[in-house]
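One protein chain is absent from this view; the other protein chains keep their places.
Up next, chain A:
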C-alpha cells in the first residue's frame, strides 16, 4: 500500500517537473485559508447541545469529516490531468515536436504520426493516474463509510453514523480497538482514572501505547457525558499539522477555564486500546485533522547520476543541433546548385530559407536523438531495482519481520557512490537494547560481576558453538542460557566481545508477535544482582527482626535510605507503561493485583498480625514482623531527611500514619469488587512475591536449572509475574528491569498513582503528583510523588550526569554530613568516569524532599503555565527548572548498550570499500572512543587526535597543531614504507576525536577549511557530544566542500537532521520510534545490512543504471545517424527511407524493453564476490574519469555502427532499381539486430528473461513490419509499405545484407572487449574466476534448499547447518 503511494507520488512529482510543484497537498492550503478570517482560534460548541445558535454560527467554517484525496472527478479528469502532465519537460518537448510537424514547410512525417509518442506517454500516464485516483476514491469511500457511534440530536442517543457525516462538535463514542474518526477531545473514559490508551502506529509507526487524559475539571463527573449537559465552550488553535501540540482551553458555563493540551486529544486514525468506552467531542474533522494535514508524500531527491546524465543529454542536444545545421547548410548548397530540376516541387524558395526550414524538419526527423524516453526508462528501472532491494532476503529481519523500506525511489544508484558514511552510535552501531550493567549508590560501587559475566556468556556461547546454537537455543529458555558454559570464568567484560547474539532473544521470546507488540519489553532484561547490594537490601528487609532482636548491624542507616530511595527512583522515575504478556496491551490494572493499601499494611503492622488471606502462604511468621518494619523504615527515612538519628515518638508516628492513610487512599473502592475473577491468579502472584521476598532458601524448578548460578539469581524475578514494560527510551526499561531484579518492582501505573512492590513491604501505591517529562534541553526528567513510607513530598530526578552533578548541591546541615555528601559526590564522579571509560551509558539519580508549602507554591505557578496557550513550552520549562534544584545525589547507573551483530565486520568492509566512516554521537568522549574500538573503527596502532578546546583561537591553534602532527606522521609513514621490510600492517591511521564544543568552533566559517583539511587526512572522525544540528552541519560541510556522496545512518529523532542533509539518508527502524525512518530514504533494521545494501545493491544499481544510460544513448545515436547519413543522398531534404510508423515505434516499442531488463537484471559481479571483495565498490567509484570518456567511446561506436549499417546496404543497392523503402528495409532490420546483439555483448549476465525479451523484441518488429506491409494500402502516405517487406524478405539479398551488416558492425566492440578483458585482467574478472562456476552453482542450490533457514545469509554457515 505504501509503496503504491510512493509510486503515485513519484509520478505526480514527475508530472510536476522538477519543481515539486504539485507535491504539496494544495487542496489543504486553499481550504484552510477559507476560515483564516475567523481569527487564529477556533471555537467549538457541542452540536445538539444547549448552545445551538452559537453552534450554527461557528460550524459553517468547519469542514466535515468526509475526506477526498482523489484529485479528479469524471468531468475534470481529462483537462486537469493533461494540464498536469504538460508540466513535465519531456512532454512539452514532445508537444513542441508534434506542433512543429504541423507547420507545412517543415513537416517531416504525417501530422498524426508525430503525435503518437506524445499520445502514448500521455495515455499511459493518464490511465495510471486514473487508476490510482480511482483506488484513492474507493479508499476514501471506504473510510468515509466506516461506521462510528455519534450522538444524534433527535434520538437523544448514540447511533451509528458514517465517518463522513461526523461534524465538528459531534459527540462520538468509541470502544476498544476502534479507529478514531477525527481529532476528538476526550471528555469521558470508562476508565475510572479518566485515562484512555491509544496506539499511534498509523501515524508514526510507534506501537507502544500512549496515554490520553480526560479533560480535567469537567462539571459533569461520572457517567457518560451527553451534549445536552455540555455547556462548555472550547477554544483552541486552528488546524495545524503538529502532532505533538494542541493548545486551547475549555470554558465552562461557570466561567472557569481549563487548559487543554495534546494529552486530551485523540488523533484521527489512531486506535483506542485497553479502554472500554470513551466519549469525546470532535474538534477537527476531515482534512483538518492532524493526521490528514501530516499526510505528505515521500520526498524527491535528485540522484547524482541523473545530474551527470543531464550533461550527456546536453551533448546529445549539441550533437542534434550540429547534425541539423549540417543538413540545413547542405540543403542550401545543394539547392543553390540546381536550376529548376523536374523533381523540385516548389522552385521559388531561396536556398537560405529552404535551409532554415530543413533545420526544423531535421529536428523532427532526428528527434529520438534526445533520449527523452530515457528519463521514463530510468524511472521504471529504478522501480525494478527497488523491487529487488526490497525483496532481498539478506536484508530481511526475521526477528522483526520487516524488510528494508525504500522510501526514496530515485536514488538507488547513489548507494553505489558513497564516499563518506556518518553514523550515529546509539541504536545504530549498538542495539539500543540497554542492559543494566552496574551501579554506584552512596558513593559505593557495586560492580555486578555476575551480571557482567552473564552478559559475556552470550558472546562466548555464540563463539563456542555457532553450529549447534540453533538447536540448543530452541531448547533453552532465557534463564537457563548460562548453563551452556558453566566453566566460563572470565570476570572482566571486554567490549570487543560484547557483540550481541540477537537470535538468543529471538528464540526465547515465544513468538514474534509478542516481541513486536512490546517493543522494549524484552523479558531478557533480567539483571543478575550484585551480591553485596543484595545483602544490604536484605538487611533492610530483614532488619525487622534484626532490630527487634537487638542485633543491629553496623551498616550505616543513611546508606540504607539511599539504597531504598535509589531503587524507588529507579522504579518510578520514568514514563514506563506496564502491561502483561498474557493480555497484551492491557495495563495490568489495580483490579488485578492484590493491593495492600497502606490502610491494610498499617492495620497489618499495628495489629502485629498478618493473616490476611492474601499472604496466608507467606513464610513470614507473625513473630518475625514483630519489630514493625514499618516503624523502622519510617524512622530510617525521617532520619535520612534530617540527617540525624532521631527516633520519633509513637504518638507522632500515629498521626503521621493517619495523614498518610488519607493521602494515599487512592485506590477506588469499586475495584476491590472486581477482584473476584482474578483472585486466584492474583493470590498466586502475591504468593510468589512475598514468598520470594522473604524466603531466601526457596528454590523453584527454574532455579535448580541454574545451579551454578549462585545465590544471586535467587532473588531474580521469577516466571509468572511477567510484566511487560514499554518505555519511551530503552534506558528507562533497562532501569525498571534492574530495579525489578532487586525486587523493587513497578507493577502498574495510572495517571495518579504507581503500584510499586518493595522488598519486605509488599505492594504499595505511590501517589504520583507530577511528571516533568524528559526533554533535551533539561536532559533530565523528574517525578513528584508522595513517598509511600514517609508521606513526604519527594522529587526524584533522573538525568545526564553532567546536569545532575551540577544541580545536586550539598545540603545544609551538620559538618559531618557535609563531609559525607562531598565524599559521595567525589566517589560517584570517579565511578562515572570509570563507567564512561568502560563504554557504559551513565545516568544519575537524585532526590529532593519538598515542604508542603514549597510544593503548593510551585504547583500554583505550574498550573498557570500549563493552562496558558502562548509560550506554554517555555513556561513549563522554566517551571520544571524551578523545581529541580538543590538535589541530593543518590547514585548513578551504568548501562551497557551492546553492539549490534556484525558491526565490526560491516565497518571493516565499508572501510575497505573506500568509505570513510565517521561517528557522530551525543555521547561522552570516552564512551564514543570505546565503542569505536569495539566496532574496530579504531585499531590498536591508530593514533588518536583529541580536539577539545574552549575558544575559537584555541581551536584554531589546535587544528594547526593537529595538522602538523598528521603531517609528521605521514612523513614518517612514507619513510617507513620506503624502507624495505616495512609491512603495511604497521601503518598507523589517524583518528580525530572532537567534542561538540570544539566542533562548534571548527564549523565556523574561518576554521572550516582547516577542519576539513585535517579531517580528510584522518582515517576516521569521531564527533562526540554533538547536537543534532551539528551533526547535520558536519554532513553538509563534507557534502558541499568535498562534493562527494555522503550517507547518514541513524535511528533516533536526533539523527533526523543529519539524515535529511546527507545525499542518502538511512534510518534504522529500532527502538526509538519512527522519526528517523520517516525522514530517511531507506530504512533498515540492522546496521549490518548496510554492507549488503551498499556493496551489493549500491554497486549493482550504479553499474546497471550507468550501463543502461550508455546503452540508451548508444541506441539513439546509432539509429538516428542512419537517417542522418541518408540525408547526404537525398539532397539534405529531410527525407527518410524508413516507414514513419516503424521509425516512431522503433524506440517506443521495438527496442524499449531490452534496456529496461538490462537495467534491472544485469549483474556485473556476483553478490558473493562483491561482499568478499569490498574493493570492487571503490573501483566502481573511481571509474568516474572513465565515465566521461566512455560517453564518447559509446558515441563513436554508435557512429561506426551506423556507418556500417547504412553504407553496406548503400553499396549493395547503389545504382540498382531499389525503391526508397526497399532500401530502408534491410537497414532497419539490421539496425534492430545490431542494437539487440550489442546488448548481448554488453550484458554481464544473460538469463532466460533476457533471452525471451530479446527474442520477443525482434519477433515483434518483424511481425509488425510484415503485417504492416501486407495490409497498409494507403494508410501511410507517402511511405506506404505495401508489399515492400514481404518482397524484401523473400529475397536472399535481404539476409545477405543483414548478416554482413550485423557482423561488421559488432566485430570491433566484440574484439576490443575481448582484448580489454584479456589484456587488462581487472580485479573484477579475476575475482569472478575465483568464484568459479561450479562452486557458484552448488552454493545456489544450497540457497534454494535452505530457504527456511534464517542464517543462510551467511554462506559459510548454511552448509554446516544443513
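Things worth noting here:
One rule holds for everything that comes next: contacts are C-beta pairs under 8 Å (C-beta built on N, C-alpha and C of every residue); 3 or more make two chains touch, one makes a residue touch a chain; residues count from 1.
In this text, contacts and distances are computed from a predicted model.
UniProt records the chain missing from this view under the protein name "Cell cycle control protein", selected from "Elongator complex protein 6", "Cell cycle control protein", "RalBP1 associated Eps domain containing protein" or "Pyruvate dehydrogenase E1 component subunit alpha".
Check A:263, A:326 or A:344 against the missing chain and you find that the one touching it is A:344. Residue-wise, the contact with the chain that is not shown comes from A:1134, picked out of A:239, A:280, A:891 or A:1134.
Residue A:1311 is the one among A:83, A:1192 or A:1311 that touches the chain missing from this view. The omitted chain makes contact with just one of the residues A:803, A:834 or A:1300: A:1300.
Chain A residues in contact with the hidden partner, per the touch definition given at the top, are 1-2, 5, 67, 108, 139, 142-143, 146, 177-179, 199, 201-207, 268-269, 271, 291-292, 294-295, 338-346, 361, 388, 390-393, 396, 398, 401-403, 513-514, 516-517, 583-585, 1074, 1078, 1129-1131, 1133-1135, 1137, 1161, 1163, 1167, 1208, 1210-1220, 1222-1224, 1240-1241, 1243-1249, 1273-1274, 1277-1280, 1282-1283, 1286-1287, 1291-1293, 1296-1297, 1300, 1303-1304, 1307, 1310-1311, 1313-1315, 1317-1319, 1321, 1325-1326, 1328-1330, 1337, 1340, 1343-1344, 1347.
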